[in-house]
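Only a single protein chain was left out; the remaining protein chains are all shown in position.
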């Protein structure tokens, strides 16, 4: 977990609650049955300030303990919306190693806590039930996916890079001018890549001599 | 709206969108015209007013209720009227009528409670109805009434079988049957005391909504429902009780039918544009049938009721069906009125035009 | 914008829009595509600002604007040119600003000929290659200088420039110039040039001065012409002209906002240039509430050009070396900036040496030119479209897709998918099972029978990616600001970040090549690839950012991070992966992660994140003060010269030497930053001035000139040249183009279609069509047509329509709406069809539909190789499209009726008799790509 950014909100979680006319029965509370009876909204209605049973008297026990999940989160992590280039600040609420809420960060001078529908849907983006979480492989001519191990996939890809690179290697052009490149491997990146990711991709592929490294900026 | 406006551009006005092919939220332009069918016998009392709506979509939401709820209205009325007849029969010494109506009261209150629970989205939570007593909620008041009425009617009805029961029970439990026999009359009378409430609150229940056809009928609906309760119970009484004892049922049927027809007429003529919904579609068919049946039943009673068992059954059935038709008709009219924004917007516009906006004032 | 101001990034920041007195949104649908940014437009409106939306469609932006000006897609230069004409002919320009801060007074070579003299091309055009020799465009004295052996580069048609010019760097591939131009435009720098001895005429009367050339050039951009070309009435034009001029000057500022509605054209760069000219004339650059806001489309699209995964750029807008031209480090450096010019690009050597040190560490030494020859070299356009065509020609084995969905998002989807099917192997890394990963089983070409699953031999690896909450890293958003996002949770199961994947892939490759003695493996084996790992075992993004920032390699401060690119040395004693980002890790602190709440600092909020360069928020902000350093007005005060403290002060970091007085004048012969005078606000430019006229650096002309889109139903009203004569064309059987204008067959594709985004979706849908909450908001692919077009073609609201282009036909539900307005153009009615492009055909997303981008062909802007995907020609007909092979028959029938051949629309120079254009086949095809 990124220590620098974890801010646990320490504000008072207890919700203000209001008297609903139950005090008179204090003496009887020892008995469970009477407690249940006194908790009966009809009784609260008749004994409290809510004779029509439209407010305090009708409130359920669960409602009373209803707490915003932002209040019970383990951590609030500062993030940035991954969609458009406005770069809205996001607060990511985490509970038990899971993202439970993503909302706008009011601290951001750019977005002032606001999000568009896509930004507002980013919790669904990261917690999507239909998200694919396993490495899949489709063999030549194959009609379906096969599941393979992540490490195996990485090895296979590395093998293919090492194999394709010399096959399309060009040392010089027809005039003998140095080219020092391979034309057999290309890449296309989305513009949701981090700067650090772009940097490593450019660095690695350039060192490999691959030049057809492109991204969405061109599209 | 100009005729050359392409379908589906912008909000529409006019009577479009009554047809709801996929629930309230769908519909709108390009999805077929609504129910402005030509060739209807009755022409609208109030001419079509132009009005604006959002793609012809409803403004208020139709109730999610299905046949359960009009059945519940009908059965509740039947139960109420039956228990009144039962009490009278008990007091006037008509055991045949008493027995028939007591059992009818129990049976129909059972149906009433069953349909009420069955219609719930979460039937397992039916008892939550007893969490609160809310005078602002006719359903709450009604449920409490039924809660009181049901056991009382139950005791009275079960008492009808007390002698038989007594014979079958083991000796040490026979006291229960005896107790039942003793409790029968007070229970029946108490049930009859609650019954008028049970028979009429449903009228308030549906009137106390934003559904145009129901709310606009709020002045007459309690009367319509009370009258309908009377005709139904009378009809059933005529069917099930011996002709000789069924005089009060016949009288009740005739008075009820008369009251019903008068109240309905008054209702229809006081609802303005919304009354169309009582004349059109399935509601219109039901209302017309109900009137014919009610009138026919009453005439049957008047002419033949006392003479023939068959005639009594036929007339009773007509009254019973007439009552059911009224409840179902009104129910459908309400649903239809909610689905068509015209019935929400036009009366409100007229109200604003007439007396300015509504303040919080007494009706 | 690089060509005009020196840097390609947005000139200001979003919050500053609130200070505008007038905002023109053109080529952008800001309220829909950048809703949260739009709050600042709303703020401006609250303060009484006028907001205009100039756009083919009435959008949610138009709904909030004071006025919507419907314009024919692809005609913006004609409109903007008329605004310029209005400013010039009514003397509405900001005289002092223009005189001091722009090159208005500079004298241009008298060999320069404008488009009006040459029927649609500037002087120096070579119809054979479709390229310009820009020599005649230069400043008068410079040309002589260049002729005597200066470094100004010019495009040559062949690769033999070396011998031809007798200069080492004189010749270059046609596309090499474009790769530099791309650097300029995508965010880089002004063009190289010797700035000594520029002749000027302060009275602006010399017929060869920039000002007078502009006057003549834009004289034809009259309201009548705008009516004719754009379909915009003179009243609407006048309303905009009056508002922007009334709201510019000392006391008021106007902002211009654009987005991909401008860049996705074959003359996209010149669209932007037009706005730059307006803003320079009105004195709106470098000032609060002014500027040009380039709205990027994605979280880090700015970042992905700053630290580019682009074929022609290295980090920090350094060009990739060109074969033949950049044979040595020295030659490379000289081609970037003339040693005699002004400004900070003269330090290019420092920037590249630091990059090489960051990449090859100890292996990079003075002796081996810091491993400069480890860099591969370019020979032409190796952009994504060229690459895809190489795939089709079986020239590429493997392809990596990092979070990109070209099967839906790129122009000419059919070509994209067929190309994927030709690969040996494909690696798709994405959050969701996108169409580019499943093309082998559910692409439209499977349905038409063009591809067969069992015949596709491509191995496909799908690697699930980590979401933004599952990795740390920085995005650079639209105002050049880096913001760090912290990892909140671990990536689930096999999911991993692209950072970690790339790092581990590099490790595996290095393991396999270890011990190799082959020279070609040295770059990968010598690469610094030893990043620290996090506890989770993933590579540390923080460490990568630190490397990007750079550090002292030796000396007193060895091991410490650099605080600014000014600390960089060119002797190998410092390293830094991207010089423009240096400072982001100053004082060993990740400055991008700074989150001092906005309400606790000034409105500029300099302590939130970090903006390049050097955390400056408004670029060229020296221009916010008058030549003496005083504010132009109290209301628009920003940066001012403090006489007492002898420094520039204000809420922002000065984009200027902080202690250089306004009165400073460089010594004769000074170069680089020292040569910048105290009133040269454009510090990256070779002459320190904003360029109304671009004497070099652009491939398609020094001034914007209207050309029709590649496919257009109307003829160019200005001259015979129909479309941009330097556009990059690809005459191939799989890239057929519709006839345009008066050409026979143009009537077969009589309508203009334009594509766009909706608020509710994200580009190709990979991050929105998989989410129920977004999918339900815009569930189906639709086309928008006017009631008139619906009537003309029998289209029914909510029915189906088939849209046909020369490439393919797609189907969409019909929305008939008055938001689409037929325009009266060239004496006829031009109907436009609107198509959102978020949908694709596949089976994995919650919602699918035909892809609008399938309709486009591939024709590119010459400068930046960006495709024209905002406008093209089509037909529209009621009903669904045919299924299976019948679809191909339908399209073939259309092509036949239109008489389309491989050369249709592919001739860059419009022939005299344009009627023959469609059928003319004469000799050499205008191929401009090598290899």
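Just so it is clear, A, B and C label the chains in written order, and each chain counts residues from 1 on its own.
The criterion applied here is as follows: contacts are C-beta pairs under 8 Å (C-beta built on N, C-alpha and C of every residue); 3 or more make two chains touch, one makes a residue touch a chain.
The rule is short, and it goes like this: contacts and distances are computed from a predicted model.
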- Which of the following names does UniProt give to the chain that is not shown: "Na+/H+ antiporter subunit C", "NAD(P)H-flavin reductase", "GrdX family protein" or "4Fe-4S ferredoxin"? "4Fe-4S ferredoxin"
- Message: Looking at the full complex, which residue from C:817, C:841 or C:863 touches the chain that isn't shown here?
- Response: C:817
- Message: Considering the complete complex, identify which of A:67, A:130, A:152 or A:172 is in touch with the unshown chain.
- Response: A:67
- Note on the structure: Where A:58, A:92, A:135 or A:158 are the choices, the one touching the absent chain is A:58
- Item | chain A residues that touch the omitted chain in the full complex | 11, 13, 15-21, 41, 48-60, 62-63, 66-71, 101-104, 106, 113-121, 123-124
- Identify the residues of chain C touching the omitted chain, counting contacts across the whole complex. 31-32, 35-36, 38-39, 42, 45, 58, 60-64, 67-70, 236, 758-760, 772-780, 782, 787, 797-798, 813, 815, 817-819, 821-822, 846-847
- Absent-chain interface residues of chain B come out as 1-2, 4-5, 8-11, 13, 22-26, 28-31, 49-55, 57-65, 80-81, 84-85, 87-89, 91-92, 94, 116, 119-126, 128-129, 131-132, 134-140, 143, 192, 195-197, 199-201, 203-211, 214-215, 218-219, 221-223, 225-227, 229-230, 234, 244-245, 247-249, 251-252, 255-256, 259, 334, 338, 341, 344-346, 348-349, 351-353, 357-360, 362-363
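Basically, only the chains that are shown with their structure count from here on.
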- Message: Distance between chain A and chain B based on Cα centroids, please, to the nearest Å.
- Response: 53
- Query: CA centre of chain A versus CA centre of chain C: separation in Å?
  - Reply: 30
- Taking each chain's centre as the mean position of its Cα atoms, how many Å separate chain B from chain C? 70
- Note on the structure: Among chain B residues, those touching two or more other chains are none
- Query: So which stretches of chain A touch two or more other chains?
  - Reply: none
- Item | chain C partner contacts - residues on chain A that touch it in the complex | 1-2, 4-6, 75, 77-90, 92, 94, 97-99, 102, 105-112, 114-122, 124-126, 128, 130-145, 150, 153-164, 166-169, 171, 173, 175, 177-204, 206-219
- Residues on chain B engaged by chain A in the complex (per definition of touch): 130-136
- Residue numbers on chain A that touch chain B, as the complex places them: 40-42, 45, 52-54, 57-58
